[in-house]
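One structure is given here, and the rest of the page talks about it.
Only a single protein chain was left out; the remaining protein chains are all shown in position.
Letters A and B name the chains as they come in the text, with residue numbers starting at 1 for each one.
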Amino acid sequence: MYDTITFLTDFGLRDDFAGVCRGVIRRIAPDVHVLDITHGISPQAVNEGALMLARSIPYLPRGVHLAVVDPGVGGGRRAVAIRARDGRLYVGPDNGLLTLAAPPETIEEARGLTNSRYHLENVSRTFHARDVFAPVAAHLATGVEFADLGEEVDPETLVTIGVPEPVVATGGIRATVLAVDRFGNLQLNLVRAHVAEFGIEPGDRIELRFELDPYYAVVAETYEDARRGELLLYEDSYGAYAIAISGGDAGNLTGARPGDEVRIGRAYD
Amino acid sequence: MYDTITFLTDFGLRDDFAGVCRGVIRRIAPDVHVLDITHGISPQAVNEGALMLARSIPYLPRGVHLAVVDPGVGGGRRAVAIRARDGRLYVGPDNGLLTLAAPPETIEEARGLTNSRYHLENVSRTFHARDVFAPVAAHLATGVEFADLGEEVDPETLVTIGVPEPVVATGGIRATVLAVDRFGNLQLNLVRAHVAEFGIEPGDRIELRFELDPYYAVVAETYEDARRGELLLYEDSYGAYAIAISGGDAGNLTGARPGDEVRIGRAYD
Partner (left out) sequence: MYDTITFLTDFGLRDDFAGVCRGVIRRIAPDVHVLDITHGISPQAVNEGALMLARSIPYLPRGVHLAVVDPGVGGGRRAVAIRARDGRLYVGPDNGLLTLAAPPETIEEARGLTNSRYHLENVSRTFHARDVFAPVAAHLATGVEFADLGEEVDPETLVTIGVPEPVVATGGIRATVLAVDRFGNLQLNLVRAHVAEFGIEPGDRIELRFELDPYYAVVAETYEDARRGELLLYEDSYGAYAIAISGGDAGNLTGARPGDEVRIGRAYD
């Protein structure tokens, strides 16, 4: 029994897609609270959804974590539920969306959603969030036996996605932009160990190179450590390094997008 | 007594409009759950709102269904509540928004919202969602007598809107785009009977013509039945036929908008 279903999708909020899923859940589990993480994942961007689910999980109550970014709906991809060792349950497509938050080695049990008893009576070919995933999440929250959802799935066979590793050399770091948020901050695939290995620290002046365009920046602890309008590299609130502009929008300035490469070097001037 | 108020508007989420309505409801009915269907209806697009409300209702719990897309606010249009035979209650402007979901022949009783006892004390001329509709919905949920809302309204006098009918001929179908969703899928005014009458079926190759631009497409059951980048015509999850691109955005490609005509013919090549 769980009192919370968290909900992450790429549905946006313009259509009724998230709304009807909430309706389906409430018909099955009227006392369960649906907590929206976001419905703003870019359309069909599985990696972006996986990264956002994984980083938000530590801040969410233990519950059923429903996540749907599902470009392969109606095709061969499996629909799965995962029971992690820490008691969290995950429901969604088996396309890597769930396994950054719940890597195979942390999984107690996984099931394919093959028991139609826990689906809507009519299952469409293109909206499994409404017809399969939401009802399964609702039934799980009300206490349905995990093993009753369908056939057992070997956790090692679940699809996983790789986050690109940065290259740290004496001359610089080659990193990748993982996400660009509403404020234009660019989250990178860098953590403290990478930055320490390269040997830069707060106060140092650096050069950032996107494609051919070089920008000067400062290593900082918070936005206010940089002058207004200055680029900064800082450890963000999720423990990843990010690029921002004090009082501005680094995404707009640099034009950088998820997947873009950025080279970080020392500035000599 | 109802424990759920569903909520659909064209307010968007940038302003506080949906938020203050939630506040008004919670002050009157603190134990009632507000379930957002969407606030993303295009500004003042009554038809779009009516279609979305009607298609989402079967997935929602029985409750009070509050819907506001209200270009005529403050003018002569009536404010109404509808009690349907299936026990659902609808509250909103009498401009056709409610009557695709609740057509006159399904209505048990309708009332004009003329009893100011169930409105806010000060009713503005331009925000009846906050001052009239939300408080009425909240009072209904807490068990106020339906007949006490105001003067009886003959269901046959409620405004209804027509959904355009497609033309099916031997040479082709002339259909209308009803909606374009976040993924760029174009929902048409076609159901299975129309497609069967024309005589095309999954696997067939067809031609789609928007204005002068012809596109080749395939009739398919799901996105994965088409090649990546190929247009497909398929029965969508709400039982309407729709046009999509496998792995892409058909709205962006074709530039089609709600109300546009599309001609569907057989492809000979």
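Here is the rule we go by: a contact is a pair of C-beta atoms (placed from the backbone, for glycine too) under 8 Å apart; a residue touches a chain by one contact, two chains touch by 3 or more.
These figures come from a predicted structure and were not determined experimentally.
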item: Contact partner of the left-out chain, one of A:20, A:37 or A:68; value: A:37
item: Positions on chain B contacted by the hidden chain, ascending; value: 11-20, 22-24, 26-27, 30, 43-44, 71-76, 124-127, 130-131
item: Interface with the undisplayed chain - residues on chain A; value: 3-4, 6, 8, 13, 33, 35-40, 52, 55-56, 59-61, 181-183, 221-224, 234-237, 247, 249
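FYI, only the chains that are shown with their structure count from here on.
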item: Whole-Å gap between the CA centroids of chain A and chain B; value: 31
